[in-house]
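With one protein chain withheld, the remaining protein chains of the complex are depicted in position.
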Amino acid sequence: MSTDQKQEQEFIQFRYPRQVPYQHSLGYQSKFANGLKQGRILATKCPVCGRCTIPPRIVCPFHHVKQTEWVDQGQRGRLVSAFKINFPMFDPRTRELQSWETPLVAVELEGGASMDGWCSELDTSKLKTGMLLEAVWRPEEERQGRGDDILHWKPVEE
Amino acid sequence: MAERIAIVGVGQTIHKSRRPDVTTAELCAEAVEAALADAQMTMKDIDHVVLGSFEVADGYFNPDKWIIPEIGAVGKAGFEIQNVGTTGGVTAAASFNLAATGMFDAVLCLAWQKMDEAAGAFSRGGGGANEYWMGQFPMSPITNFARRAYSYIDRSGCTEEHIAMVRVKQDQCAMKNPCAQLRLGLTIEKVMNDVLLAWPIRRLHMCPTTAGAAAVIVCPEARAKKVTDKPVWVEDWFTCHQGGALTMAEDPTASTLRYACDVVYKRCGITNPLKEIQAWEVYEPASPAELRWMEEVGICDDYTAWKLFEQGKVGIDKEIPFNPSGGVTATNPIGCTPVVRLVEAALQVRGDAGEHQIPGKIERALATGYGGQGENVIMMLRKTA
Amino acid sequence: MAGRVGIVAVAQTKFEERKDALHSAELMYDVTRDVLGQTGLEFKEDRTGIDCTTVAYFDLFGGPAGSHMHLGYIVGAYEREDERVTSDGALAVYYAAMQILSGHCDVVLLLSHNKESQCQKNQIEWVGMDPVYQRRVGIDFVSAAALQAMRYTTKYGITPEQCAKVVVKSRKNAGNNPNAMCCDSLTVDDVLRSAMLCDPIRIQEAKPVPVDGACALILACEEKAKKITDKPVWITGLGTCYDHHELGWRELADCGALATAAQRAYKMAGIKEPLKEFDLAEVSEQYSYQELLWSEGLGFCGKGEGGKLIDSGKTQMGGELPINPSGGILSGLPVCVAGMQRVVECVLQLRGEAGARQVPGAKKAVAQGVDGPAGQLQCVITLEN
Partner (left out) sequence: MSHHLPEISDEPVIAEVIAHTNFLVSTGATGTRFLKEIRDNKKIMGLKCPGCSKVHVPPRLHCPTCFVKMTEWVELSGKGSLTSYTVVRYQEPYMPKEPPYAYGVIQMDGADTGLAHFLGEVDLDKIKIGMRLEPVFKEEREGSILDIDYFKPSS
């Protein structure tokens, strides 16, 4: 037995396993979620600077004006960053530790907004900053209006 | 400023990964005892307390209530602050504000984190205001900093070896700091062969989970001069939060550090930070972040910090004494970490940092707190009033 | 200390059981725009607008880590000074006043918001009990309050009718308040017939849960307050105090911490006879007995005389010192927002803008906030027009 283990046994410790439910009102973000269910990516647009943001924002952080305009961001975008998660991490949906095969990417969409996603290309050496990607959606009946309704982003030839 | 204020006592625990021998409250008491001893004060001399912890990582709701009796603060004025990674910074800022009113003789700022108890705390990390959207991806500080580092490498032309150099420098400093948690004796080779978590982030590049607490005692000028002959003057502070303005996907290098430093430098009349600030304790939760942070605090131009490491200019006794304590990759009791930075910066100003003391006179020291996706707190300390 | 602190604008939402269609951000946005609109102020870097935003919020009520940290940009705090208080909203008012008295800020925007409908209040508050003893046996804030109520009512012979009268008064007053949630007229019998929640507290004697809502204030230094508005309300006294955490370590029937906090505030404000000098009080009674007990702590009557005080009618509208003309927390306010809303109500009264609930000619008021189990942390703020 290592000294560490001995020390652990010497002192009483216990756990509080809990599941605490929350219900978050999406409010002004609801339109974004409803859009995903229909296979569309919508972003709010600042009337002053024209910046589009995902997740949608109630005000522009830079100009502090209420965002009322929604812009369809299209289905394609360019890669900003890509890497694999090489360690087991909690799946936020299942709450279980699991390993992740697909690279996590940040994509700058045609409409100007950026978002997170998975990439269908498993070989990260083939992924280059600026390359063109296209959204591949889950079947409509499986979509829940959440970020992972986009199954992954697929590199496309230019 | 209504009153000039000074730090008259600092204390921190010896930071470890596990502390089953103490409760969170008892861990806090260790830091308070150390700070009181340093200031040669007792709890009777303290008339206001400000407590800070990152509750979600602690598993407590308003833990200040439970900790108050253990640190002998029943009957004192006080309140709690929590703001994820910058908790300690906002807590310190609050203690500065309180002392500067001149209404209190001595304000105790205490922050802690007992991360050995925090299993599962981050299973919901990265949620923030976007609980619904971000929550679907396994986001964590690791993926956040992988994204930052990816873009940094992409834009600057630095290599993984340069990031390893940063980590080795951090470890060399930590080896000289008896309070640091990770003191590993690293080499570039060891770092390069370490487990890859998410390219280019290796396990050694990320801050560890730490059980630790830190405290500082702040007094208005008149009181400070009576208490100690080595007051550390708090010249200015600024808490700046990006406030979810940008996600990592939108701008992986976004941080408010540059803006916050600009504000503070202007107010303090600093035009050449590298020359006018002699000690830096900057909250870098991952070793590649140190490169970007060095640029943002004004030490060098954008995307050139890696060259300084290549030239061997960074270290305790080098041209750029950046994070002489070993920094956050060696020790990270999250919510408490900014106060650890403050403690270390104050020790440098006093010349009491021991083996990791920067040689020469330290007139100014800068400590920062970092949190979330770009939140920063700046604390500027000075030797002469 | 640099002059007085003035409150120059206040705003609140309507308080409702559920605001399902609104994101927390929208609550914050609405009250912020309201106070900014009243004053014509904006966020500015050069000390000509809002210098700092301070938000009071309990992170765990939002769910994920840093759930409120990501909301700063909504109020315009992006790249601005932005601080937090994780205690009851009254403590945020206390701290914001300190930020100004310190000279660090001239104008502070203060916010608190909470959607209790999105979480389980009792489950979160339970984690606020010490983890080794009280939490393990399942004591939460409700049973902690009940233990206090039982001790208090038994020790001093406070009758169930006297407690019930508090609820009747609150609901009646709430009828004059368009923002209040519960304004149904109740009789003492109705209250005493309602089911027992946790002896001796009946369901109608406890704060309704859930409640959603937000409020905001702008505080300014004396010089600027006078320029911003011709109806500033001045903060004249501030006091906070912590009590023991363990219920068995306190004399639950006496609220020593409140008495101390009140003494601190009254000393600063020069208040000697609170019952006579104040024109109204807004206190934080999450349970009916608390209004009686807090009245004792605030010095409106002697120890154990809270029951007699309500019987005397002095605390009704039209009485010598109306307590909670707004309907108080028993008429429905979310925790955390509650304490700040006490101050908002006092400001409306002192400006003569309280509509049907106006106390005629009100000149001096006292607001009280509580935090922690059975009123462990107390905050008292005195105000004057």
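Per-chain residue numbering starts at 1, and chain names A, B and C are given in the order in which the chains are listed.
The rule we apply is simple: a residue touches a chain if its C-beta (ideal position, glycine included) is under 8 Å from a C-beta of that chain, and two chains touch if they have at least 3 such contacts.
Quantities reported herein were computed from a predicted structural model and do not represent experimental measurements.
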_For the chain not depicted, the shown chains it touches_ = A, B, C
*Just name the one of C:84, C:151 or C:224 that touches the chain not displayed here.*
C:151
*Positions on chain C where the hidden chain makes contact*: 20-21, 63-64, 122-123, 126, 131-134, 136-140, 142-143, 146-151, 154, 195-201, 244, 246-249, 252
*Please identify, in ascending order, the residues of chain A that touch the omitted chain?*
10-27, 29-31, 33-35, 38, 40, 42, 70, 72-74, 95, 110-111, 145
*For chain B, which residues lie in contact with the unshown chain of the complex?*
19-26, 29, 32, 42-43, 58-59, 68-72, 74, 114, 116-121, 123-124, 131-132, 135
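Just so we're on the same page, only the chains that are shown with their structure count from here on.
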*Indicate the whole-number Å distance between the mean C-alpha point of chain A and the mean C-alpha point of chain B.*
29
*Cα centroid separation between chain B and chain C, in whole Å?*
33
*Scan chain B for residues touching two or more other chains and write them down.*
59, 122, 124, 129-131, 135, 242-245
_Two or more other chains touching the same residue: where does that happen in chain C?_
24-25, 63, 73-74, 78, 124, 127, 131
*Contact footprint of chain A on chain B as seen in their complex*: 18, 20-21, 59, 119-120, 122-124, 129-140, 142-143, 146-147, 150-151, 154, 195-200, 242-252
_Sites on chain A touched by chain B in the complex_ = 4, 7-8, 10-11, 13, 15-16, 22, 24, 26, 29, 32-33, 53-55, 61-62, 80-87, 89-93, 95, 100, 104, 106-107, 113-116, 124, 129, 146-148
*Touching chain A in the complex: which residues of chain C?*
19-26, 29, 42-43, 63, 73-74, 76, 78, 115, 117-120, 123-124, 127, 131, 135
